[in-house]
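Encoded as structure tokens, here's the structure I'll be asking about.
Here the complex is missing one protein chain, while the rest keep their positions.
This part shows subunit A:
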Amino acid sequence: MLAIARQRMLGQSFKKILPAVSVLRSYSSAAKQVIFFTFFILAHNLMHTDMVGEYQGAYKITKGLLEKYGPERVLDTPITEAGFTGIGVGAAYYGLKPVVEFMTFNFSMQAIDHIINSAAKSNYMSAGQISVPIVFRGPNGAAAGVGAQHSQCYAVWYASCPGLKVLSPYNSEDARGLLKAAIRDPDPVVFLENELLYGESFPVSDEVLDSSFCLPIGKAKIEREGKDATITAFSKMAAEMLEKDGICAEVINLRSIRPLDRATINASVRKTNRLITVEEGFPQHGVGAEICASVVEESFSYLDAPVERIAGADVPMPYAANLERMAVPQVEDIVRAAKRACYRSVPLAATA
């Protein structure tokens, strides 16, 4: 019978993982390695090996955990997001550290009451008597060819709620460090992964491979330093940015949507004087809107150009491949925006 570690025993049960044979680690295996150390996982269809679309979804992450830790700690649940999120929250009330997996965050809509009212607000509403150390994870945002009901980005839905923390990793290093931080954190955390990134490999340092590697929540990372413009991005969008060149842009990988690292963003804008925010989700009330407001409030006089927001099209995601491509920001869109911000091309208004 597996010992169930309490919150306090968290540190002791982390063991050293496999020695680094290769320095490449895939995004999904990085996440999986962290989950090996979690205590309680809830997801349905754990044994399922394929899913909607070609990308095998979230299952690769939890594969192997059931065999290793047994059905008591890795639960294959009936299909009710509201149900298994509710019981996860209940278990967290009692003292376990559950990790609840959604096949995609689109399905978390059926459980959002438990995420917001039962998890996020509980510590406050109970005056500190009920702490909820739970992690909700799963793929978020657009995949490929999965239609509107499987493609929405929920970063802002959750990031608007006090009491929640919202994280979004870009590469393997992020996946590993942030997920560990999320599980260790005593507050409820929404961990937004990206389905298309599961299969990608990224180079990682030895430090990342160390079993105690953990990233701080609330700190963004400057993926690339620059001086002409600041580009903020998270999750898959960051990948696009690194390929772009021409303008020496400073690319900030947000990592943490809530709390947002306003200090890093503002410091960068004060250096470059121009800002382009990039996200996959819908434009209205998006992450870019919040970053723009923050920069306008704190660094207004440093801005030499209006803030450019790049976001997905303000439509439910269409299925047809050509339409889908048009609905999601492409590298070219960001390049054009960066050029506008640097006055190397005609501003949008002048073309109207």
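In the analysis below, a contact is a pair of C-beta atoms (placed from the backbone, for glycine too) under 8 Å apart; a residue touches a chain by one contact, two chains touch by 3 or more; residues count from 1.
The working rule: contacts and distances are computed from a predicted model.
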> For the chain that is missing from this picture, which UniProt protein name fits: "G patch domain-containing protein TGH homolog", "3-methyl-2-oxobutanoate dehydrogenase (2-methylpropanoyl-transferring)", "Exosome complex exonuclease RRP44" or "Ubiquitin-related modifier 1"?
Replying inline: "3-methyl-2-oxobutanoate dehydrogenase (2-methylpropanoyl-transferring)"
> Just one of A:M109, A:I130 or A:C248 touches the chain that is missing; which is it?
Replying inline: A:I130
> Considering the whole complex, which of A:G64, A:G95 or A:P203 touches the chain not shown?
Replying inline: A:G95
>> Across the whole complex, list the residues on subunit A that are touched by the chain not included here.
In response: 1, 4, 70-72, 75, 77-78, 80, 82-96, 98, 113-114, 117-118, 122-131, 162-163, 165, 185-187, 218, 259
